[in-house]
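All protein chains but one are shown at their positions in the complex.
Which chain is which? They are A, B and C, in the order written, and residues in each are numbered from 1.
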Amino acid sequence: MVFLQLFVNGLQLGAIYALTAVGFSLIFGSTKIFHVAHGSAFAISGYIYWWLASKLNVPWPIATLAAVIAAAVFGLLMERFIYRPIQRHEASFFTVFIAAFGVQLIIQNLIGTVAGRGMETVTTPLSRSVEVMDGLFIAPIAAISIVVAIVVFWALNYFLGRTHIGIAMRALSENPDLVRVFGLDPGRVAQWVFVIGSAVVVPGAIFTAMTAGLNPAVGTHVMLVSLAATIVGGIGSVRGAAAGGMLLGLAENLAYWKLDPQWSEAVTFIVLFAFIIFRPSGFFGSPTTAK
Amino acid sequence: MTGGEILFQAEHISKTFGGLKAVNDVSFALRAGIVTTLVGPNGAGKTTLFNAMTGHLVPDQGSVTFLGKSILGLPHWKVARLGVGRTFQDLKLFSHMTVQENVTTATESGSWLWQMGGRSAKAERTERIERALEATRLEHKRDTRAVDLSYAERKFLSIARIMASGARLWLLDEPASGLDRSSYDRFLSVLRNEVKEGVTICIIEHNLDIVHSISDRIAFLDQGKLLAEGDPKTILSDPALAAIYFGERGA
Amino acid sequence: MTTYIISLAILIGINAILAVTLNFILGYAGIFSLAHAIFFGIGAYTAAILAMKFGADFTVATAAGMLLSGVISLALALPALRVRGEYFVAASLGLQMLALTVFSEWKSVTGGIGGLIGIPPARLFGFDVSDPVLFLGLTLACLALILIAIRALVRSSFGRSLKAIRDDETAASALGKNVAVLKTLAVLVSSSFAAVAGSLFAFYLSFINVESFVLEVSVQIIAMVIIGGTGTLLGPVIGAVIVLLLPALLTYIPYLPPTEIGSIQQMIYGLAMVLLMIFRPSGLWGYGSDTRKGGAP
Partner (left out) sequence: MFKVRIAAAVAALCVGWVSGAAAQDTIKIGANLPMSGPNAELGEIFSRAAGIAVKHINADKMLSKPVELAIEDSQATPQGGVVSMNKLVSVTKVPYVLSAYTAVSKAIAPVGDRAKVVSINGGAVGPDLAELGDYFWNVIPLVNFEAEVLIPFVVKEKGLKNIVLIFVDDPLGESVQKVLREQVPKAGGKLVGELQVQRATQQFASIAANVRQLKPDAIYIASFGTQVNQIIKQLRDNGVTQQLVSYSAMSTPSIAELPEAKGAWYTTQSADFTTSALGQRVAKEYKELSGKDANAYVANYYNAVMVFGILAQQLEKAGKPITGTTLLEQRRASPTFELVGGKMTFQQNGTVAAPVQIREIDGTGAGKQIK
């Protein structure tokens, strides 16, 4: 029964991780931009939701919409005012990383100054577990986050596979010229990538606000998880990132079954290491030796 | 010219990418001391063949030998150390290094903190560097960074690099494209001179004028298959091959 | 006053060693590591333990730290350098987090989060180097030696090979360079030199715990290198000076509410990083941004 409980916990956390990582993976896969500030989009939208829903008692659909808009605008601004100017020079991996990290630092401290530096949670009966069978507790939010994750991935897959702009996004990483053939401006497509990639982080942020809670420094952990899930799933593969996030969430929780709790966080990185050594292409990635 | 001993031999090699046969049962040989050109329409498998020859990819089937020894499955740096040098269509210069550094590093393949061989080896390397710089007329640009060179100078730098590396077999991927007339003549004379010194060259080229003026022997590929191999006159005057070649052009 | 300046100078010196050694792989070999603080930590723990248990000389303690750090760096480099750059970043991140867990859980050796207290002053050939001025001298001497060593390496064939790999890995291997071995060796050199900084840090603070070797520290070292200028000898030193002095300088800005000083510092610090990357991506000491434009294939 403990195993089953841990498995359910893992599914819930995995769904949240998957929702978090998929945006990072989409952005990294399409634009090759190592968007470390992805965690900031997470933090911003989470805090906006918390502020509206918990402090101002705004109904949840409006608060969610506001969070989505905030995340999307943040992504758009990042692309327009940070990454694009940098890429006009040589878009070195390092420069992008540092600039994004600087943004992360600004956002983290801004949130601390504005919203306070403690932990904030959105109180909701949804996060309260009920005993469904003897010894197995499941919160409604576990089911909700899994369903939302499935819906988001289905929608994203449909979008990337079937729509004009979605296909252009996938083509962007391979060949920007191909995007031009579509009659689209690669810069404009990159903006869309950031908008979509940042907006999909919102459900993960809201569920985190309802379960584990938010603090201004939450972005760092989000970045770590996103990166690990992206590698485990295979760079450039959206469903890979989703599977990777799910695997990490499960691994982190199942670790409690046999290991002392203090090692559960390390399990994430052991999984990451194992993939790098034995299967660097991840679940769904293309073969990757030196280019 | 038919060339001397067989330097390089590929037998029955095939390579498939996702269902598409990029190279399909190709056998051919490069003989020492001549210029062999690989011709064929886009997607004929020329670059794939190059990559198989340098160890950048391992063919699904077939054998590849250099100087009679199998180089199948060797990593490309090992193939390079055996004496197979190559240039790239996009040159792949070390852009933030100076011309001198670009050429110097081509002579240093040792992985240790210093190069083996002591003073005499060093003198020999210096001589190779100077010869390469002189032949490509880059002596006076030696302290310029590769990014700051003109297009033609960059092309010559890639030649200087392979020259200094001391490779016996040069695989050149469209080395002459985009060169103006005088640069092209200079390039040709450098090549001829090297061949005279005993270097064997294999070129991928699109431009038939260039193919004509440079080749001692031509191998014609299409859709992963070697259609014909022979002296330039025979191949270039074959109407069937011309149809394939120009047919692709028209499409 | 002087004590304060000396203490800052020592810490700047230690951080400069970290920045210079990271730059060796980041700036010259194009290897982006997020685990530099771990090698700093290995150096610090090794030196501290040897000094506490056996009263080891500074040179012995440091050499042991370098050796151990080098060996552990192989564990990172050997699997991870076979694959593309992003994977090394991820692997180094994995090492950073794993090693940190080990630092905090292997309590019998590292003291866990409680750390190691009462590390004796450094002894160099039998002399106590507890006086801050002397210790500053020792720190600067180490920094100078490392700078000289790295300068020599960069100008050697090894350095040229690394730069070639940084600029184009495929071309480098087509010229017969064993990319994996060269990179591994570069990581080895960089990690062992970073351990020297760890040893100095342990002897200077006489207290170390896991909090000095966290991810944020690794990122801060990267910031020093990038702000100063990658691939230059002195850039990282300048970067270390700026990164350590700037927050302290900001405390002199008047009218800041004391409770917000920290946050505002961090925000200005973040903003500086962003602006620098947009307007001068090669760093303050690097080549001007104009010459870098539009070159690389």
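Note that in this section a residue touches a chain if its C-beta (ideal position, glycine included) is under 8 Å from a C-beta of that chain, and two chains touch if they have at least 3 such contacts.
Note that the structure is a prediction, hence the values are computed from the model and not measured.
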| item | value |
| --- | --- |
| Chains still shown that are in contact with the chain withheld from the display | A, C |
| Hidden-chain contact residue, picked from the options C:S104, C:S161, C:T184 or C:S218 | C:S104 |
| For chain A, the residues touching the chain missing from this view | 2, 5-6, 9-10, 12-13, 109, 112, 116-121, 123, 127-131, 135, 137, 139, 211-213, 215-217, 221, 252-253, 256, 260-262, 264-265 |
| Positions on chain C contacted by the hidden chain, ascending | 1-5, 7-8, 11, 101, 104-105, 112-115, 117, 201, 205-209, 211-212, 238, 241-242, 244-249, 251-252, 258-263, 265-266, 284-285, 288 |
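We take it that only the chains that are shown with their structure count from here on.
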| item | value |
| --- | --- |
| Longest centre-to-centre distance from chain C, chain (CA-based) | B |
| Between chain C and chain B, distance of the C-alpha-averaged centres to the nearest whole Å | 42 |
| Gap in Å, rounded to a whole number, between the CA centres of chain B and chain A | 46 |
| Intercentroid distance (Cα basis), chain C paired with chain A, Å | 30 |
| Junction residues of chain C, two or more chains touched | 170, 173, 179, 292, 295-296 |
| Partner chain C, residues of chain B touching it in the complex | 54, 56, 75-78, 80-81, 85-86, 88, 90-97, 101-102, 104-106, 108-115, 145-148, 161, 165 |
| Residues of chain A touching chain C in the complex | 34, 82, 85-86, 89-90, 92-99, 101-106, 108-110, 112-113, 220, 224, 227-228, 231, 235, 262-263, 265-266, 268-270, 272-273, 276-277, 280, 288-291 |
| Contact set on chain C toward chain A in their complex | 26, 32, 79-80, 82-87, 89-91, 93-95, 97-98, 101, 105, 169-170, 173, 179, 215, 219, 222-223, 226-227, 230, 260, 262-264, 266-267, 269-274, 276-278, 281, 289, 292-293, 295-296 |
